[in-house]
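With one protein chain removed, the remaining protein chains of the complex are shown where they sit.
As written, the chains take the letters A and B, and residue 1 is the first residue of each chain.
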Amino acid sequence: MMTEGMQIRVLVAKPGLDGHDRGAKVIARALRDAGMEVIYTGLRQTPEQIVEAALQEDVDVIGLSCLSGAHNHLFAQVIELLKKHHAEDILVVGGGVIPEEDIPLLKAQGVKEIFTPGTGTLAVVEYIKKHALPR
Amino acid sequence: MNEQLQNFFVKWDEKAQKSVAKNPERKLMFTNASRLSIKRVYTPLDVTGDYLDDISLPGEYPFTRGVQPTMYRGRFWTMRQYAGMASAEESNDRYLYLLEQGQTGLSVAFDLPTQIGYDSDHPLAAGEVGKVGVAIDSLADMELLFKGIPLDKVSTSMTINAPAAVLLAMYIVVAEKQGVSQDKLVGTIQNDILKEYAARGTYIFPPGPSMRLITDIFAYCAQHVPEWNTISISGYHIREAGSTAVQEVAFTLSDGIAYVAAAILAGLDVDDFAPRLSFFFNSHVDFFEEVAKFRAARRLWAKIMKERFKAKNPRSMMLRFHTQTGGSTLTAQQPDNNVVRVTLQALAAVLGGTQSLHTNSRDEALALPTEESVRIALRTQQIIACESGVADTVDPLAGSYYIENLTNEIEVAAWSQIQKIDALGGAIAAIEKGYMQREIQESAYDWQMQVERKERIVVGVNQFHVKEDALRGLLRVDATVGEKQVQRLQVLRSQRDNQQVRVALAQLETDAKSTANIMPSLIEAVRAYATLGEICNCLRNIFGEYHADNLL
Partner (left out) sequence: MLCLDNLRERFLQGNMRALAQSISLVEDNPELGAKLFSLLGQPQGNPRIIGVTGPPGAGKSTLTAKLALALLARGERVALLLIDPSSPFSGGAILGDRIRMHELSGLSDVYIRSLSTRGSLGGLSAATARVLRLLQHGNFSTIILETVGTGQAETDVVMAVDAVVVVAVPGLGDDIQAMKAGIMEIADVFVVNKADRDGADRTKLQIEAMLGMQEGRRVHPIQVLPTIATTGYGVAELTQALDDHFAYVEQSGELARRREKRWHKEFSAYVANILLGDFFSWANRQDIGIMANAEWGEIEVYGLAKKATAQYFTERMKRHVEED
């Protein structure tokens, strides 16, 4: 739970080469409209760039969006790098075209929640409000 | 007659109002996805304009009713399922299967590294090789992809944009090795970079050099590959990114205007290249809106080509298009319902006069489609074609008061958007200023909020839920495809004549720096088995790279 008066900071990132950013942008806007500060870094981010931005921006949450099927590889790398920088306290969630059967593996690696197609933005907002760690 | 009708309508309307006062309608306001309001009923009073000028007959200007006089009475639309996965061999298997099942054209999906001009061993390709389509690193992969498929017998559509010239060059050389000369080749490259900046994201170079590559292709094909559709100006992805139907028409035609203007500026005669321009639209959920959209787009393009660009050849004015059913309308929930959605969308495309059609598979919100799902999708088209009877007369919805009115309304709304883009300095300027992107995002957000407020019902998503198990048996791309592709590249680099590659790339560099047409040196480079990544890097060094920095 966040302390009153602090704003949740979220990095919305598109790892890999996938150019479908409709979902990422809709989510970014919904998070903003829920009072959060959202850093959007655009397309084609490497896991290194994502983690660098997350650390510099001191975000509470990283939201990864991937529709190309490369999620297993890319999400795992982001988690790995966070661990390397002792930043595993940052909440990592993901979304996109992610088959149900991949979810247990992603969660075991450290992605806290996966939002599959059809999830409403409110569900994402509520989840983040509930699970973002206090600074 | 109109006066009589007008009087009668006023009386009728009073009666209707009374009835509504007693039994309210489902909604206070009915609107379609483009936010155009929909009346209770349409009558001849709603169909303004002149039949001969605005609607006319099939195959006649302004082509509202279709681009050919006989349409599907002559030949059905081309049933063209977009496919490609993992390696060239696997994709080749899928193509042979689809041809065997009665598909009439190929449509190649490339993986993201290929679409962005990276070889499979590039660091940024890690995890992406073979995922959303086939990985093509060099001519060697392309040879495998079309093995056993006579390229003078099929038409091939390739969804490739930023490096389209390179893939076209490979296709030409594969055909040549089969003994098929390039003037016999039939097919399409998407080659539409503007919508990549605006909506789809697989760009490489900045707009200037990208447009030059495109006009080089126009010029080369006009001379050497006359049956090739040199571009497929795409609204599909603009719609997928969240636009409305009106924006889809307006932004696509604005992009089209930019390509025509660029080609004319490059010294081409409009009637030399315009007949080979083709379009690609989405078929979305609102049935009548979609049918009207296709008709409006055809009429608008005909007028633009005739009036603005002074085209003389009627073929230059014909908007020929491919359609794909709306990917973003597929639901992950109760995926079998998608078969019904796809049927309605496919029917709208056929009633809208499409030249070719891809029907989505029911499982595509979850993964690449399985063979069974693809077959159902293809069968859907075949049922519409062979059983429903809708193909037996041309443009059967013409004359519907609603359809004709909606066709007019969409045309007017799209035209006003096109004029707005003209005022911004055209499509390229509008994209550079982020205008199109912002408009699309606005609509996407609007749509999402409508769904969340349940103003728009999506069956299985925000109503009519069931408890369901995760879908099993989804198609999984072989995890080792990346490694195999990397190994294949290593072998290629060690076995080819590297001196020949260096010479070819040096020539490419020289031509890219000059104003020469780039196609001949591209063809020589791919013939020498220079890889896609090597070729694109050579061009990156000269052209620079594009970075999207427009915001939300």
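What to note about this one:
What we mean here is this: a residue touches a chain if its C-beta (ideal position, glycine included) is under 8 Å from a C-beta of that chain, and two chains touch if they have at least 3 such contacts.
Bear in mind the structure is a predicted one, so any value in this text is a computation, not a measurement.
Chain A residues in contact with the hidden partner, per the touch definition given at the top, are 5-7, 9, 28-29, 31-42, 48-49, 52-53, 55-58, 85-87, 134-135. Against the chain not displayed here, chain B makes contact via residues 433, 547-549, 551-552.
Note that in this section only the chains that are shown with their structure count from here on.
Chain centres here are Cα averages; for chain A and chain B they lie 30 Å apart. Those residues of chain A that touch chain B in the complex are listed here as 16-22, 25-26, 28-30, 40, 42-44, 46, 68-70, 72-74, 97, 99-101, 116-118, 120-122.
Residues 112-113, 115-116, 118, 123-128, 131-132, 196, 200-202, 240-242, 328, 331-333, 365-368, 441, 444-445, 448, 451-452, 458, 460-462, 470-472, 474, 477, 547-549, 551-552 of chain B are the ones touching chain A in the complex.
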